[in-house]
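With one protein chain held back, the other chains of the complex are shown just where they sit.
Each chain gets a letter, A and B, in the order it is written, and its residues are counted from 1.
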Amino acid sequence: MAGIVRRTANPLLRLLLIAAATMALPACEREERTLRLAPPVASALDGVRLMPIGIGGAPPEVYSALEKPFASNAYDLSQGKRLYNWMGCPQCHGDGQGRSGPPLLDGWWQYGPDVVSVFVTIRDGRPGGMPSFRDKLTTEQIWQLTGYIQTLGAYSAKTAAPSRDDGPQTRPAENRAPAAALFDKFPEIR
Amino acid sequence: MRQGSRAAASVLPALLCAGCAGAQSAFDTGGAQALGLARLMIFIMAVCAAVWLAVMAALAFALWRRRQEATEPLAIDARRQRRMSLVVGGSVAATVVIIGLFTVTSFWVTRSLWAGDRDAVKIDMRGYQWWWQVTYRDGNQAFTTANEIHVPVGRLVRIRLTADDVIHSFWVPSLTGKQDLIPGRTNEVSFVAERPGVYRGQCAEFCGLQHARMAMQVIAQSPQDYDAWRQSQLAPAAKPSDPEQVFGEQVFLSKPCAACHTVRGTSATAQLGPDLTHVASRSTIAAGVLETTRGSLAAWIADPQTIKPGNNMPMVALSPDELNAISAYMASLK
Partner (left out) sequence: MTSEAIPLDVRDRAIDDDTLRARLAKTWATPRGLWGALTTVDHKIIARRYLVTAFIFLALGGILAVLMRLQLARPESRVLGPDFYNQIFTMHGSNMMFLFAVPVMEAMGVYLVPLMVGTRNIAFPRLNAFSYWMYLAGGITLWLSFALNMGPDVGWFAYVPLSGPEYGAGKRADFWAQMITFTEVAALAVAVEIVVTVFKQRAPGMSLNRIPLFVWSMLVTSFLVIMAMPAIMIASSTLIMDRLVGTHFYNPAEGGDVLLWQHLFWFFGHPEVYIIFLPAVGMVSSMVPTFARRPIFGYLPLVLALVATGILAFGLWVHHMFVTGLPRVGESFFTASSMSIAVPAGIQIFCWIATLWDGKPVFKTPLLFVLAFLFTFIIGGMTGVMVASVPFDTQVHDTYFVVAHFHYVLIGGAVFPLMGAVYYWFPKFTGRLMSERLGRWVVGLVFVGFNLTFFPMHILGFEGMPRRVYTYQHDVPWAALNLFVSLSSIVLTAGFLLFFIDAIRSARRGVAAGDNPWGAATLEWATASPPPPYNFAHIPVVDDANPLWSAPETLTVAGGLRVDRRELVVTSVAEARPEARESSPANSIWPLLTALATTVMLIWSIFSPWAVVWGSIPIAIALTGWFWPKGTPEDEA
């Protein structure tokens, strides 16, 4: 590459080549679309190591090996958003602002904000009315939903966060950091 | 030379008529609408071909006609100019006439495409990424199926078209022209099938990852066969008849399947994916991707993402016994 740049006499072309070389970063992870997760990986993703009290723990090793895609991959986040609407979450959580169930974007996480807690909440359910989705979603789908929920409750919008949906607007879109717009950082304890 | 021209005589019709056969061909018509369209298309094409040949002939003549010695570029004969102006003017006038003719005949055919109010079979089609939800609204009993439409021969079929997510397009070329399914709008298409048979159609508006695999079938039957089909579709799902199918039903209800699919007569009532009440009665699954057999059902359930990458059906982890059982159960849902 450097040889090509040096041998190129035309100064303009040389400038362009240098610019291209510096900007040719590895493929942008944000936009990768993993359409099919290999089955061994998918089943390994179920192996979260939960703390005995049921809150917090460590994600499965394969999660780190995948470079934590579900939190920052635009396609997975949009799938998570689709699943949020399809699986009936708005029935209890509304558009994230809460209904019979707690709000998801007030920055207050009953079982902790970390990815393992949210994953286990969705997969196993929690006392007080949160059903288990182990039999309704695959592991990969629960991870996609987890990533989406985390983005929903984030106080600064991620670039990969989904945008508004094509429906009636009831709150700012996820990429406008609705948590920051609608709630103070530390709401009153209920 | 003679042999060559004979060969050409046999190749040419085959080439031209290559567009004729086939269940998704605009020229293999199965009804009045498609026939009217095909006739208009052939008429316009014939006139256009003649015009093109005439222009090419004029060009060839212009290039290779006998002419006197070259003169200076600016030496122009005024009389010849006038004659040329007349010819060019006449050609332009002919163009205007032909275009007027096409416009009028097109408008006339457009009007005839939309038949009046008759006793029509009323169907609602809703486009999803990447399958078709079909709801029959006839009478006071409605039922829902997916990707396959049965219609009685000789009766008008009116289809109301809506879209759930993005723009799709309903297109069964052997029966009629296409219409888009647009979110926020309701469109309509209508046709009469006059010949019994299976007509293939496909989504004709780019709708994402699996636009290429969003096919549908329209099956035109005699009125009796259609009524029989209707009755069987109205009925709830067949009960499992052997232990493997019983286990299969349990797998279906306890796994993510029931979270998205409906099988009428069971507790599975979700409408996120195609209605599976009579899935085995349809000739294809996954919107025309695979022929319906127990094996293809098993293959689809085991790994939908390899067969139709990016579609919304997840790859559910099943043990071999569960897979066998659920495919047996699905294949029994006739």
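Simple rule for what comes next: contacts are C-beta pairs under 8 Å (C-beta built on N, C-alpha and C of every residue); 3 or more make two chains touch, one makes a residue touch a chain.
Because the structure is a prediction, the values reported are computed rather than measured.
K.L.:
Which of these, B:Gln210, B:Thr262 or B:Ser327, touches the one chain of the complex that we don't see?
P.N.:
Of the listed residues, the one touching the omitted chain is B:Gln210.
K.L.:
Which residue, B:Ala26, B:Val192, B:Ala238 or B:Ala268, contacts the hidden chain when the whole complex is considered?
P.N.:
B:Ala26
K.L.:
Tell me, which residues in chain A touch the chain that this view leaves out?
P.N.:
10-12, 15, 19-20, 23-25, 27-28, 30-33, 35, 74-75, 77-78, 81, 159-160, 162-169, 172-173, 175-176
K.L.:
To test your reading of the contact rule: which positions on chain B touch the chain that is missing from view?
P.N.:
Against the missing chain, chain B presents residues 15, 18-19, 21-22, 24-27, 36-37, 40-41, 44-45, 48-49, 51-52, 55-56, 58-59, 61-63, 65, 67, 70, 72-74, 76, 80-81, 84-85, 87-88, 91-92, 95-96, 99, 102-103, 106-107, 109-111, 113-114, 129, 161, 165-167, 169, 171, 173, 176-180, 182-185, 187-188, 200, 202-213, 215, 288-289, 309-310.
One rule holds for everything that comes next: only the chains that are shown with their structure count from here on.
K.L.:
Show which residues of chain A lie in contact with chain B when the two form their complex.
P.N.:
33, 35-37, 39, 42-43, 82, 86-87, 135-141, 166
K.L.:
Sort out for me which residues of chain B touch chain A in the complex.
P.N.:
For this pair, the touching residues of chain B are 165, 183, 209, 254-256, 258-260, 272, 303, 305-306, 309-310, 312, 314-317.
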